[in-house]
Structure formats: structure tokens, C-alpha cells
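Omission of a single protein chain aside, the complex is shown with its protein chains in their original locations.
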Amino acid sequence: MKLTHLDNKGKAKMVDVSEKENNLRTSSASAEVILTEEAFKAVKNNSVIKGDVLSVARIAGIQAAKKTSELIPLCHNIFISSVTIEFEIKEASNSILIKSEAKTNSVTGIEMEALTAVSVAALTIYDMCKAIDKSITIRDIHLLSKTGGKSGTFIAGKV
Amino acid sequence: MKLTHLDNKGKAKMVDVSEKENNLRTSSASAEVILTEEAFKAVKNNSVIKGDVLSVARIAGIQAAKKTSELIPLCHNIFISSVTIEFEIKEASNSILIKSEAKTNSVTGIEMEALTAVSVAALTIYDMCKAIDKSITIRDIHLLSKTGGKSGTFIAGKV
Amino acid sequence: MKLTHLDNKGKAKMVDVSEKENNLRTSSASAEVILTEEAFKAVKNNSVIKGDVLSVARIAGIQAAKKTSELIPLCHNIFISSVTIEFEIKEASNSILIKSEAKTNSVTGIEMEALTAVSVAALTIYDMCKAIDKSITIRDIHLLSKTGGKSGTFIAGKV
Amino acid sequence: MKLTHLDNKGKAKMVDVSEKENNLRTSSASAEVILTEEAFKAVKNNSVIKGDVLSVARIAGIQAAKKTSELIPLCHNIFISSVTIEFEIKEASNSILIKSEAKTNSVTGIEMEALTAVSVAALTIYDMCKAIDKSITIRDIHLLSKTGGKSGTFIAGKV
Amino acid sequence: MKLTHLDNKGKAKMVDVSEKENNLRTSSASAEVILTEEAFKAVKNNSVIKGDVLSVARIAGIQAAKKTSELIPLCHNIFISSVTIEFEIKEASNSILIKSEAKTNSVTGIEMEALTAVSVAALTIYDMCKAIDKSITIRDIHLLSKTGGKSGTFIAGKV
Partner (left out) sequence: MKLTHLDNKGKAKMVDVSEKENNLRTSSASAEVILTEEAFKAVKNNSVIKGDVLSVARIAGIQAAKKTSELIPLCHNIFISSVTIEFEIKEASNSILIKSEAKTNSVTGIEMEALTAVSVAALTIYDMCKAIDKSITIRDIHLLSKTGGKSGTFIAGKV
């Protein structure tokens, strides 16, 4: 199996999708932001009073999805039909779990948009908490599922 | 301790840095991309023949550092004095470890630029390997160290 | 009637347009820039000698239309088929009236592109006149008409 | 008095600020979004339940301030020290009043950033309400005040 | 024959492509970077050891193709199906010849994307060599061929 974004000499290229058909493709991804107890409480309290912390992160993630082809050099500039981002405040682990869902009707998939959305949402939480906590870690950025396209359906953890 | 990017009502604002002095600030960050054995071999082989995989990721990371204030809503658009990105191909774990170093002479720190650089470099490796491996995970995005500024020096893992 | 860009909890999302069909959609919008007599004369004289003031504003407006989905967080990144911008120099009111027309073949409308075009064209006139006149006001940014899409035709002022 | 952004032939140029000194400059601007009663209630209710409508608009405005030099062709790419945006929900007029404050330590002023912030925040409210109300009007985008720089202090309405 | 991007008064507009059909369109372009012997050797030696010089230029060119509609004011924001860039190291002339190929399924052609790709790849080589050689010249940026669309096939040098 070869790396599809490289030519015969190992040099970068955009994959040629000019022969492919538009069809509905979806992707879902997640990331988790691990905080100290103090920073976690600050985020949680802000969330309880319905402050802006998670709203800023959500909007950053949605906007980042639309910037994916600017950030990832070999990504195609596809039309994005929708992006949603949800947060789960996890008391047990002092962490914020971030999930994205993205859809497109296009000739290529939308995995990178879903992954970029959760990554930038996570970095945005980091930014707002970094004055309190410099040991924040973002972990487990991965694809939860995808549908559509030639490679069909993928669900993380299923063989 | 409060979230510095929020006002008294919990609403978002850019932190006011108009009274602060320019001085040299540095940050270093890392991220790790965990691959299946097959995908790891593809990256490693491309690296052995000095193909473009890690070069594309390096350049994506450097350019992303320069886009940080576009991606993270409350970041300042600071001048970036330098960014470097290095990769370590880790056989034992089928993973690629990414490290960045960033510098600025500015009124605020460059942590988010260093973190954005490794995140986008990691996403770029993901993009090039995703046709082989849909279970790729990016983990442990965190700050390694920072110097300069009011909060002084931070080194990860030191108390 | 609900705000379509919010979920059940009042949180932001991109509207899912993945089930919608492409069809021709048009929008027209306007804005007016009110100047002091002195600033108005400067614009008018530059226009008489066919200088660049209104050309800069026109191009800024056209380019801004193409940036709409970067500026407005929940806008879709649609393909834009055309944008035109016209100016009317209104002696009686020392003002410049700006009108835009925008077209797309897409799954969602092009109102925001038409409105963003006139807004940025107006801000650009402001920028060029601000050394003369600090009391410039931009007023009455609104949609003149739209056609296409599920909600059909709208013409401002018609019931 | 001449238009400073044009050369002797009336052609566009960036004003040369290479001889100017950095100093603290501030600007404040406002805009007002006029809604139908129905759309106004939707925004107000979302605000009461602390939903995302005004948060999305606030973040859009802050990010737009950082994009000013990309949008306004002859603007300089200055460093922005801070931007804040506030909203006033005006029952009597079914309108949302938007105010911004922006600061820089730079060689040129920050009026356009303050004005761009309120304009894009207003357009973002428009976007979220447009399914309910196609007659929304944005009015009275203007500078409230500025300080710093050669032209000194300006306060709107003062002679 | 008229300039299609101007209206009857000679003012700029985006060409209206709303009535046109999507079909496959390709373009190929080239540029040449002329170096001093010293700078040429530096690029060639870096290429021999498979360093990053040409990789950086290739990626810059691919990414610039995706930015074409931001750079060229009246260009449409088309979907790009593929971009490839190749380099030829020309000993006889101490020069680097750059060729691009770009494809789209769209309502308008992809000439400007192919041309922008080679131009920015050339500027990127310039950037990396400018400390050695300030007399670098980029010459002969032109279209090699195009296919598809109403104007059909064009091959440079053929009548």
C-alpha cells in the first residue's frame, strides 16, 4: 500500500479527484483536553454560568473546518455542508471531550475537516486556560467514524 | 484564579496587552502521531528515500504557526521571529514524534504558535497516511517549555 | 420561529444543507456612506478625474464577497458565480450609495455575500476619507432583493 | 484637503508610515442592527437563556478586527493589543446596539479595526436571523471616539 | 474584442458564469528561475542530497493554486481537482524550470491557478536563494496548454 499523496519519486502532489463523483460523505472525530483540577473548575464554572469558553472553542472549531484546505497542504477545497461540535465535561478525569460531525456532498471525504475542527477547538480551550495551567495536554485526536466514498463506512474500534 | 480571556460576565475578550513591553519569548511543544505498522512503514520508507512526507508536514507546521491568530479567536497577531520543526521516527511505538520551537520579540508569549505548529504538522501526516490507516491517533500535544514574559520559565514535568 | 443556526440548547451550528439541491440564487444589497461636504467633494472630484477611490472600494467589495464564509462563522463556503458593485454619487445628501448583485448555483443563498460586499466597500470608502472626515456614517445596509431557494423571491419594501 | 490614500494622479497607494513613531492609540465604534419584533424576540430569548447568538457575533467581530488589513486594501497590518465588543439589547427599538473598543501600540491608528469589528458582528447577527427576517437593516456604523496619533482625540458629536 | 472582466464603462466585475456547465478543464503552465552559478549550485547540491529546497517550493506552489481567487481579484473560487508541480534543474543555463498541471470540474477554467502555482513556486526558490544571489530573475511565466471549456484546447507555440 502506498501513500496516495506522493508520486513515484516520493514527491508531494494533490490526489487527482477529477474523475470521481459527488456523493454524501460524513465524518465524526474527537479530541480530549486534560486539565489540572484548577483549570478544569474554571472551565466548568464558566460553563455553568453559560459563559463563553466553550462557545469560543465551538466557533473556532467550525471556522477551522472551513480552513482545512489552507492548513493541510494537499487537502482539496471541498464545499462543507455542515459542521457541528459538542463538548462533554468529564468530572472524573478533569477533562473536556470534544466531538465533531462534518458532512459534504463532494468527490472526496471530509475526515480532515472533522479532525481539524476538534484540534482547533482543543487548542482554543488550551489558549483560554493557559494562564492557569501550563501542563494542559490534548490527547486522542482520532476519527470516530466516516461514511460515503469508495472506502465506505469506518467506525473506530470495529474490525 | 480566573480565565484571563473572559470579562466579569464570562464573555470573551482579547486580553489587553497595550501596557506590556516587548521582550524575547520562546516556546517549545510536541505531539505524537501513532500509526499502524503498515502506515508507519510507509512514512519511514518515504523518509529513508528522502521523500516529501515529513517535508510537507514540516512546512504545514511552520505556516500554521503564522496562522495561529486566525485560528485561535482570542490570540494576538504577534510577529514571529522563528519556527523550527523536527521529527523523530520511533520504531518501538510505530509513531512519529513532532517537536517545535518558536521565538518572538513581543508583548505576549508564543505558546499557541508552538502548539499550533505541532498540531497541524500532525494533522498533515494524518492526511497523507489516512488512505492506508483510518485508526491514526494524535496524542500528547503539550508544551515542553517556555521562557520570557511575566510568568517566566516553564519546563514540562518540573515542579 | 426559531433561529436556524442554533441547536435545541441554543448553541451554534452550521445549518445542514447536505440534502438540498443546487439551483440559481441571486441577491442584491445596498449600503450608504454619509460624508461631510468636504469629504464628499474629495470623493466626487476623484471620481470626476476617474481616480481610484471608487475602484478600490469596488474591488474590496468583490473580494470581501469571496471571504464571506471566513468572516461570518456559520456561513457556508459556496461557489460564487458573479459579483458586481455599483456606486451612485448623491449630491443632495453628500453620500455614496453602494449596490451589489451576487449570484450562485448552490444549495444555499447568497444574501450574506451581497451584504458583505457592500459593507466592506463602504468601510473602504471610509478608510480613504477618514483623514478628512471622522464623522462618516455608514447607514442602511440591507437586502434589496433575493431570488431562488426554498424561501423564493424577496423584494425589499414589498409586503 | 486631499485624500491621503491617493497619489498626485488620483491612484491608490498605501500611506507611507515608515517615519512615524509607535504610540498608544485607541478607537471605539458602534453599529446598530434593526430587527422585526419576531426576530428581535428570538435574539433576546436566546440571550436570556445565554445561548450563542451574541457570542458568535462577538467572536466574529474580534476575529474580523484581526482581518482588517486583508479586507480594506490600503490598511496597514498593525499589531492589535486588544479588542472588546459589547451588545445592548434595546427593547424600545427592537434593535441590538454593538460597541467595540480596540487598542494598538503602532505607527498608525486603529479606527478601521474598531469599525470592521462592529460591521462584521452586525452581519453575523443578520446571518443568524435572516431565516426569520429578511428586512433586517444595519445602521449608523460610525466612530465613537479615538485617542493617540497626530490627529489627537476625537469624540463623536463634539465640535 | 473586449476585456471580459470590465463592464461597459470600463469598470471591474466578476464575469457571470451562472449559466455555464461544469466540465473537465485542465491547464499547464511554466516559469523559469535564473540564478548565478553560486546560487544554482546551492540549489542543485541541496537537491542532490534530497534536501527541502524544491519541496518547499512545490508545496508553496500547490497551496498558492488554492489561494488564486484570494490573490486575483476577479477570479472565481473554483473547486480544484488536482495540482502537480515539477522541477527541471538546467545545468546549461543555471536555471530551474518549473511546470504545473491543474485540473477542475467547474464552470470556468483553471489557467490562473496553474500560473499562480508556478509564480509562487518561483518566488519561493527566490526567497531561499536571495541571501546568496540578489540578481535572481524569474522569466517566461506562461501557459503551456489548456483543455476544456468553450474556447477549447490551446497549446503554446501552436497556431
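Letters A, B, C, D and E name the chains as they come in the text, with residue numbers starting at 1 for each one.
As a convention for this text, contacts are C-beta pairs under 8 Å (C-beta built on N, C-alpha and C of every residue); 3 or more make two chains touch, one makes a residue touch a chain.
Here the structure is a predicted model, which is why all the values come from computation and not from measurement.
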{"item": "Where the missing chain makes contact, among the chains that are shown", "value": "B, C, D, E"}
{"item": "Touch with the omitted chain, as defined above, among C:Ala12, C:Ala31, C:Ile59 or C:Val107", "value": "C:Ile59"}
{"item": "In subunit D, positions touching the absent partner", "value": "7, 11-18, 69-70, 73-74, 76-79, 107"}
{"item": "In subunit C, positions touching the absent partner", "value": "49-50, 52, 55-56, 58-60, 63"}
{"item": "Interface with the unshown chain - residue positions in subunit B", "value": "24, 55, 58-59, 62-63, 66-67, 77, 79-85, 103-105"}
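We take it that only the chains that are shown with their structure count from here on.
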{"item": "Pair from C-D, B-E or A-E with over half of its contact pairs in common with A-C", "value": "A-E"}
{"item": "Rotational angle, Cα trace of subunit A fitted to subunit E, multiple of 5°", "value": "120"}
{"item": "Subunit A and subunit B: spacing of chain centres that average the CA atoms, whole Å", "value": "15"}
{"item": "Centre-to-centre distance between subunit D and subunit A (centres being mean Cα positions), rounded to whole Å", "value": "31"}
{"item": "Subunit A residues counted as touching two or more neighbouring chains", "value": "11-12, 49-50, 52, 55-56, 58-60, 63, 67, 70, 73-74, 77, 79"}
